[in-house]
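All protein chains but one are shown at their positions in the complex.
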């Protein structure tokens, strides 16, 4: 089923950007079968259908209802069904039950999108120059981009529990293997630095305020850790040596029977990896991916290095161009590029906390970030399923330390002057 | 999506019966949206799609593979995906994961059915006169009829967890209310009786051997217990009085917060009931339905009567014609008919056990019944979603005592001569 | 700590019997360390201290409070702490928390027993000839005997989770090995028989009414199944063959990792068994013990025989003297004796249900048996920790099919005339 086309006589800028991002969500669903739209293989993932509806609900709830006179709700219960976690907006459907909503049908969800998009055009025509609304629309579009990434992450996980291991798309020619050049690490000298968002462009509230931090001398690796390096860790007993692991990580490893990253399959002595293009042979030079924080941290300890703090990562990023492998639906799988950004989200050792002076936005949209500042770790840099234009040097992604279904890898760091133990 | 038509030049009898039953399964799916085929709202239910495939797998596995030379499996992994519980046939997909199989698609499942049906025609042409195969085909058809009932039971449950409470079909005009006539109970005098299947027609292995039992004087009520009677039980504190309940029932009642039968909703002081035709007002004279054994047994105790044993029920049934409300897709909801059979399955007080001299059939099909003889209770008589022709006086249905999603109700019994305490 | 002595000038009969049974409970605790009295290693077991208090609470609640004028409760909260499951008596402490009651101390529990025993003497002096009270006292004494058995069963389990595997008492000289003589089976011809309690002596309510049952020809083995026979079952893959098991049993076997009876340990190729006398070498001719119903039933199937029904067992028992190995604290471990009774409880294939015409006793003591008639199976015959004089041919013990910590074994049965398959 093709997504319904959106056509409009309106001119550029916000409207064009609105259309482009909204249509891209639907573009990402083209390879799905209708049956795939409802899958929820664990409570943490949401069905594709739900992502399409929830992002639409955001515009309906925060833009249309309060700001478009005469706006008619598409359906009186969609507010209940498609609220994610905004407590102040009202009751909501339990998260683990999202996969049970066969009705509304996929067709009705697409009609919902059309209904809201048409109303958004009217709102933009009437109030397109209002800064408050523009800020909310911008937030809604960034929110939708986050769900574009989630839609692919979640689909990958949903497919992984099917014994047939379906592919989101047919496998392309594998990329030519790239040998890593010898490159110097990023070196930073001790001192006071500024991090955090402070400028004019869009950022989520959790990226600010801009503030000073004191850093000691350190070096950040020029490359992401590769599958090859991770295989060595495994071959040297990485998953059998408790002294390499955080206590909670060792507990989960044993409880879940972890012995390799998520999506790795060993068949006839050969490592394969389940990708959005189906089961593929593992490339040694690709960045290792789908690690939990615990695995990333244990690997770093084994290697005699450590994960960077998010401040260390950001200070390096301030000097780098915003390039790297981001979402290209024709190849949604990480490659080694040599850039600081992209390919895989990079675990940092920083627990996800508020910056000094942080204040959430008042009202329901203030429930966006601050209330998750507990038992999560920060990842930086974006990945191969992060939409183009959705990343910044100050961007703070976060996941619980045991989460593995996001595209999480790592880049090593060390105190400058110290000698690695390997 | 309409089910693919089956056409064949072959003549009547087994083939016609095969077609009729196979097509009826697909007919039952016509009201479903494609999105409904994959739902599994609890581990005990299976997606409609899975029922369609599993019944097909039965013919492929037990008829085509061993008996049709040159038969080509439709898909090498369907044996893994659609085996239900036949340990001796091989490994199988975990039951709670059946709702995660978005692929094969619904279309592919229908193609699977066509593939197997065409091969079954060839097998019938070649071996239609072989008694062993005929017996297996008959078993396969009765098996498919059981899954027709399950498909409706499960769909009802799947829909019940959706806040929109979708209807399987639009609501018909409610039936005229029928006042219950004064009718005498069924009375049986003490003595030795024979029960169990012993004749020539089809029966499942658990219905035999035919054997003698000694019964004391008893009376069986002429009517099923009504919603009205059950409401009185509720109004007199039925769900708050532990002395009426089995210990395990009282535990579950409190754990699950039971205060009414499954699917009952109270809105503005009025009892509604969720049916396959959507939310309907509760009819006082309809048979009460969707009770657990614990609720049926507590009701009987409160009423000063008791549940019949399955032998007591069967001895009465031997004198009654096989009439009652069975599956009519235009009204899949229980009505009071005055017949002994149909409308709702009737809980008995008999734990599901083997009859004296019982031997399971050798081989995998012997895993059909005997291995479940533990922690279940017998229900008798068929219900409003039991296919026509699928019921017998000796038929033994069984469910765990806490199960409520089957169409389970009750008919009271008493020792003759004793005085009811109410 | 020695139990406090009970002395009384009163003469024989009920009082002597009361003293004898009450003191025997305390006698059984002599080998315990004070620290053992509070153990509760799983929710199904109770601490020894709790058994001592609960049996005392029974006399206080059902005899002293209603019938002894001026009786002063020992402690106002003991009713809450030591009620087991009598819903109609009032709220009670949650069962899984029984091990957390360090206070009252063991000393206080013994004082509680003295307090109640002294009051019981007064009650007997005043009302010893009242039939109603005599019946309740008799019930209380049989109740206490049941808890004597439980106290030993539970202590065995409590000790089994301690890596030091403590012994309840030091190991005696092992008994001389007895070779089993060739003896004919018990044979019974088809016909109508009477079972159940109908006479004048004491029986629990669930043992009646006496009633007729029709039985077919059958043979009951003269010996209990031995460890030797069970080892053969294990060696022939008994725990790896799903076709031998009930579906629920196979599920639990895999979930729990069962590969031998409870308390068996294999060390250096030798089977040892944890007993109340510590770890002992397994005797091949001893009766196999600590089997679940699932294991007993699977063994019987493997052997080509079956478990008897409780009616079949009882009809044989009516012709046998009440002899066998019962509780002798100097050797609380099963031996093969050749008697029908004793050594190990014998699993029957009968689900625990009410007999025709069964009515529980009115009031709280009616909660004794009837409310457990669900998801349990009947065991017959008593065992090596059943107090002398506590068993009858009509006695019905019952446990859930997965329970293994009671002393459960089996004796095989077969339809007469059928040929065993082995």
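In this document, chain identifiers A, B and C correspond to the written order of the chains, with residue numbering beginning at 1 in each.
Quick note on the criterion: a residue touches a chain if its C-beta (ideal position, glycine included) is under 8 Å from a C-beta of that chain, and two chains touch if they have at least 3 such contacts.
Note that the structure is predicted; figures quoted are calculated from it, not measured.
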Where the missing chain makes contact, among the chains that are shown: A, C
Contact partner of the left-out chain, one of A:123, A:213 or A:340: A:213
Per the touch definition above, residue among C:21, C:89 or C:106 touching the missing chain: C:106
Positions on chain A contacted by the hidden chain, ascending: 85, 87-88, 192, 211-214, 216, 242-243, 245-250, 293-294, 349-351, 353-354, 356-357, 366-367, 371-375, 401, 415
Interface with the unshown chain - residue positions in chain C: 33-39, 41, 77, 80-81, 93, 97, 99-106, 158, 161-164, 166
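Heads up, the rule we're going with is that only the chains that are shown with their structure count from here on.
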Angle of rotation relating chain A to chain B [CA atoms, steps of 5 degrees]: 180
Geometric centre distance via CA averages, chain C-chain B, whole Å: 38
